[in-house]
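Inspection log for the structure reproduced underneath, given as structure tokens.
Every protein chain of the complex appears in place save one, which is left out.
Our next item is chain A:
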Amino acid sequence: MGYKAKFRVWRGEGGEGQLEDFTVEVNEGEVVLDVIHRLQATQAPDLAVRWNCKAGKCGSCSMEINGKPRLGCMTRMSTFEESETITVTPMRTFPVIKDLVCDVSFNYQKAREIPSFTPPKDVKPGEYRMQQIDVERSQEFRKCIECFMCNNVCHVIRDHDENKPAFAGPRFLMRIAELDMHPYDEVDRKDAAQEEHGLGYCNITKCCTEVCPEHIKITDNALIPMKERVVDRKYDPLVWLGSKIFKRSGV
């Protein structure tokens, strides 16, 4: 059942590198990450790649496969022709450390710039009461596995390092929306989203939504509602939340 596949893998460190050709065995049911691991075990023991769960849960194995951001562990070899040459490169938006591993510290920096969850002081642990329907919006965003592929694909920073200081990227703009929609969060986040985290740079191309392996509707459910909030000065959170609940229970 196995066959030999042609792989071109980006190899290099310290800012230099090139695509290297490999011919490697592929067995039934395998994913791209399995093939990378076979390369490590048989031909290139020092080939650098990140992974942990091998089941799409940890967001470690982000890479670009034939130019598209994908999780290596969730990309089945059966989605390619046997004759096809498969090109595997690191994420483009972040500096490469070695081979398929990049420096993603940008994302951790941005995470730290967003003010944390701020509940009312008088609610004690154990006293929180929330309805399922009111937590579901934020829960969708909390499915995020931090693969950073949305930030990788967003054109605002993909080939524009100069925008990085002013733009949190879809992952962390979504984090703002998540906190904003948390039933117990007390901070008004809309001005900061626009002025400090660069929401205005987003022109809703939805490329981030398309690559999200968790199928989170980043643009429709997080970014656009945040933008509406910024525009609507007379916004009232209860009315807003109420209208959302009404809409959803209406369908």
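Everything that follows uses one rule, which is that a contact is a pair of C-beta atoms (placed from the backbone, for glycine too) under 8 Å apart; a residue touches a chain by one contact, two chains touch by 3 or more; residues count from 1.
Just so we're on the same page, contacts and distances are computed from a predicted model.
Trainee: UniProt protein name for the omitted subunit, picking from "Succinate dehydrogenase flavoprotein subunit", "Branched-chain amino acid transport system permease protein", "Fe-S cluster assembly ATPase SufC" or "ABC transporter ATP-binding protein"?
Mentor: "Succinate dehydrogenase flavoprotein subunit"
Trainee: Which residue among A:13, A:82 or A:161 touches the omitted chain?
Mentor: Here the residue in touch with the unshown chain is A:13.
Trainee: Using the document's definition of touch, tell me which of A:23, A:83, A:131 or A:203 contacts the absent chain.
Mentor: Considering all chains, including the one not shown, the answer is A:131.
Trainee: Determine which one of A:54, A:92, A:155 or A:206 touches the chain that has been left out.
Mentor: Checking the options A:54, A:92, A:155 or A:206, the one contacting the hidden chain is A:54.
Trainee: Provide the residue numbers of chain A that touch the chain removed from this figure.
Mentor: 13-14, 27-31, 34, 40-41, 45-60, 74, 76, 97-99, 101, 104, 108, 111-112, 115-117, 119, 123-126, 128-132, 135, 138-139, 142-143, 145-146, 179, 182
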